[in-house]
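Showing just some of the chains, left in place.
By written order: A, B, C and D. Residues from 1 in each chain.
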Amino acid sequence: MSDRGLTHIDPLGRARMVDVTPKEATHRRAIARCKVFMLPETTSKVASNAMSKGDVLGAARIAGIQAAKRTAEMIPLCHPLLVGSVAINFDIRDDYVEVEAQVETVDRTGVEMEALTACAIASLTIYDMCKSADRSMTIGELALWEKTGGRSGVWRRPA
Amino acid sequence: MSDRGLTHIDPLGRARMVDVTPKEATHRRAIARCKVFMLPETTSKVASNAMSKGDVLGAARIAGIQAAKRTAEMIPLCHPLLVGSVAINFDIRDDYVEVEAQVETVDRTGVEMEALTACAIASLTIYDMCKSADRSMTIGELALWEKTGGRSGVWRRPA
Amino acid sequence: MSDRGLTHIDPLGRARMVDVTPKEATHRRAIARCKVFMLPETTSKVASNAMSKGDVLGAARIAGIQAAKRTAEMIPLCHPLLVGSVAINFDIRDDYVEVEAQVETVDRTGVEMEALTACAIASLTIYDMCKSADRSMTIGELALWEKTGGRSGVWRRPA
Amino acid sequence: MSDRGLTHIDPLGRARMVDVTPKEATHRRAIARCKVFMLPETTSKVASNAMSKGDVLGAARIAGIQAAKRTAEMIPLCHPLLVGSVAINFDIRDDYVEVEAQVETVDRTGVEMEALTACAIASLTIYDMCKSADRSMTIGELALWEKTGGRSGVWRRPA
């Protein structure tokens, strides 16, 4: 088309998946976290595995792992990659459950979006399994905490 | 198996998708919102469509709509349903972009998880398209705001 | 948001999935066709099942049926629906293979996109299985030929 | 095409998804079972949740539920439908784990394939999580045990 005078309709605003083919495949890791805020009665039920829909954190862990693998299907400009490991952990506090996802790969592009998406989907699974017991829940503070590998080296969120 | 003395290994903790077949198909709607917190320079670039990866809100809208349709694939115990409409809107403020998803259907089960998942994936798309410009971003305040239809009638989040 | 002065950034240009919940579920059918143009030697090999990658039309038929079921995953504003039947047929001519897809459902929205997508994916499957033998192939004349059901009744493409 | 003398290349052998649109939507249920044969040491580890890859039956249950929802994506001529409930249970015996899946819906077509697919994927998940400990495993006796609803009424596998 370029040879026939293609009118670039939207030279700046057009979405495109940036080219990562010149990059080298290196080991990359990302850690993301978020919180599911809920009533203290709800965190108790989650902790004692007493929620009627079943093992909340077990299901959330599987959902998060599965989501990490399929991130590029969901996020339009995210590069597909093969995750090499995914671990999801939980910290139950008085009025929230903290979700942490750690993802690793050896690839040309980082796993930041995979870790964040795993956190989001694990949190939504917790929400789904607790929602009949607690309508006050919100999900917040979803953020990247660490990112290593690639040209930019190590990055950690300032405390 | 019940006739042969099945040992129910985990009578309480076992995950199951609750039966909605006795419910009636009625019109249902849900509205969810969340915020992508970012630097004022970043909201400006989003507003003026100046982000190098392309039209941020256009891509986020499509991603959110697509995610609403596939919610049950991501959230393990969420019932599959056919969404009848999805609308995603944005409100750009000084230091955040608010995302709102409204989903409607006629089905035996509500669309709360679809609206929340649409918000989450639209927000992650915004994050993905702005992350090379702003490392401070976080996603928060993801919550249900309205839910109508089904036995429980109309529910609105208290202001 | 509307109650708090939401700035509708793109009142006209914003993508949304139009609401079909007020529509009635009726029987709907659509027929689409397209052509895969190829060398006469290639149509001969397809007809005699002599292509090295295997049974071209058998694979294309399965691919088209599977694509019809997943159309709404691929086409952003297309409503999800449950296809009730899909049939894919082929007509081998001298220098093309014609593909025809017929899709039926009982739903609030039509199956036009499902029939067109089934044709496109079946054609691409034919292309994929013949491409090592014939680099001249093109796919063309993809069009809707018939559409029945819903408010607009019966429509047929003028001859 | 029929009006232009379409050569039906394969009048009998051609795959097609049979039309269910004339059928009535009724309540349907199916129960399927299968067995994962393994060493007694392996069943012990599964029972005591001592497998290094994590909670085997918890993960298998989620995998089976998710597979039931996506059966029509995997089985080419299977009609898509919306499952209304899925329950997966396990019975740990000396040298095998029995998997049972029960699926219900209100639709024009039955849930036999959904129950069988849920069993198969749950069994493969058990296999995957135990395979580093036991190379002798096989999966067998996958069968339908009960099917109710639709024109054919109630069917039970003869004892």
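In the analysis below, a contact is a pair of C-beta atoms (placed from the backbone, for glycine too) under 8 Å apart; a residue touches a chain by one contact, two chains touch by 3 or more.
No experiment lies behind these values; they were computed from the predicted model shown.
Shown are 4 identical chains; the number of copies across the whole complex in this structure file is 6.
What we mean here is this: only the chains that are shown with their structure count from here on.
Chain A and chain B carry the same sequence, and matching their CA atoms takes a turn of 180 degrees, rounded to a multiple of 5. Interface matching across A-B, A-D or B-C places the copy of B-D, with more than half of contact pairs shared by residue number, at B-C. Centroids of chain A and chain D (each the mean of its C-alpha atoms) stand 30 Å apart.
Contact with two or more other chains is made by residues 58, 61-62, 66, 82 of chain D. Those residues of chain D that touch chain A in the shared complex are 54-55, 58-59, 61-63, 66.
Of all residues in chain C, those touching chain D in their complex are 27, 33, 47, 57-58, 61-62, 65-66, 69-70, 82-92, 98, 100, 104-106. Against chain D, the residues of chain B that register as touching in their complex are 1, 4, 6-10, 13-21, 72-73, 76-77, 79-82, 107-108.
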